[in-house]
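Of the protein chains in this complex, all but one are displayed in their positions.
For chain A:
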Amino acid sequence: MLNLVRPGRNVLSHLGRRLYSSQSAVSFDRTELDSDKIDFKKYLNFNHEIVYNYTKEEIDVENVPTHKTNMCGAINEAMRHAMEKDEKAVVFGEDVAFGGVFRCTIDLMEKFGKDRCFNTPLCEQGIAGFAIGMAAMGYKPIAEFQFADYIYPAFDQIVNEAAKYRYRSGNLFNVGGLTMRAPCSAVGHGGHYHSQSPEAFFAHVPGIKVVVARNPVQAKGLLLSCIEDDNPVLFLEPKKLYRLSASTVPDDAYYLPLSKAEIIKKGTHVTVIGWASQMYVLEEAVKMAEEVGIDCELIDLRTILPWDVETVINSVSKTGRCVIAHEAPHTNGFGAELAATIQEKCFLNLEAPVIRVCGLDTPFPLVHEKYYVPDNLKCFEMIKKVVNY
């Protein structure tokens, strides 16, 4: 059985723990796994609940008119609300006029006309540049990149132009109206170029915001906030979630806070942090951990940049342990930033090293996707290991 040690909260207990650890602690060599196995098969058709939790102070789905919709529908609604509210909101990208390859822009052209919802030539660099120019004129362009894997031709426009537009002009000009959407992350059969999670590239760029959503309610509220926000925002949409089961979403527009992480499950033993579709994996891992007596606190970071340091360090200071999981490759993924900040801010409260469970440092593989991704078992094993350290 697990040797579950309660995290200490003060220097003395911490020091005692460290002395003890130095003699008998489990090393963080990930290849040394304990012999306990979990019956993972019951998580194959797992019914997720935690990822659909919401913070009542942020959102009301009980006292307002609601309906059921999936993430694709929620994103479509967000754009529709934005276009109804402001005639300067405009949606464009490759294949968006007929509704987009993922159907997120369906009916927008019919409702708002060809000038406000239109196809662009097949050129991400052009899409970004064009959107920046519109935003500089006071418009609210909502530009779609068909896949996040194809955003790199637009990298220069996003990094050197959108992100610096306000700063370099001393606030004479800005492209705050700009929102860029891109479907991201693994989908089960996407291979190199339909699976990437590029958030860390953009998290290194002061001046843009990077936001990801985990479910339909989050997607609608966060995307509306991105569109309203007076800064250029990259909104990443885990494509695997587009058609996942529907959830209850308010009919009207509502706005969820940016740069605010959300604790979707409170816990005491270990803080588990993720974002996007990884939250579904983490929910499974957290439930597995629960089976062996570990009480996880689960956090959805939601905004990657600028990120919510306070919520994260408060949680880790409380639990003393932390596991971060993301699909993007391990080295220099955004988990590295979280881990570095956590060790800096929570050093005396830490009972174990902060551990990242990530994609491998390989291109995203097709046939070996199952091995590549930080799946529920990998996350579970590392949660155990962090707690047992």
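Basically, a residue touches a chain if its C-beta (ideal position, glycine included) is under 8 Å from a C-beta of that chain, and two chains touch if they have at least 3 such contacts; residues count from 1.
One rule holds in what follows: contacts and distances are computed from a predicted model.
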According to its UniProt record, the missing chain among "7590_t:CDS:1", "serine C-palmitoyltransferase", "Trafficking protein particle complex II-specific subunit 120 homolog" or "2-oxoisovalerate dehydrogenase subunit alpha" is "2-oxoisovalerate dehydrogenase subunit alpha"
Sole contact to the chain not displayed, among A:F28, A:F98 or A:Y167: A:Y167
Which residue from A:G133, A:G191 or A:P257 sits in contact with the chain not drawn here? A:G133
Since one chain has been left out of the picture, which residues of chain A touch it in the full complex? 90, 115-116, 118, 120-121, 123, 125-126, 128-139, 141, 153, 156-157, 160-161, 164-174, 176, 206-207, 209, 230-231, 259, 306-307, 309-310
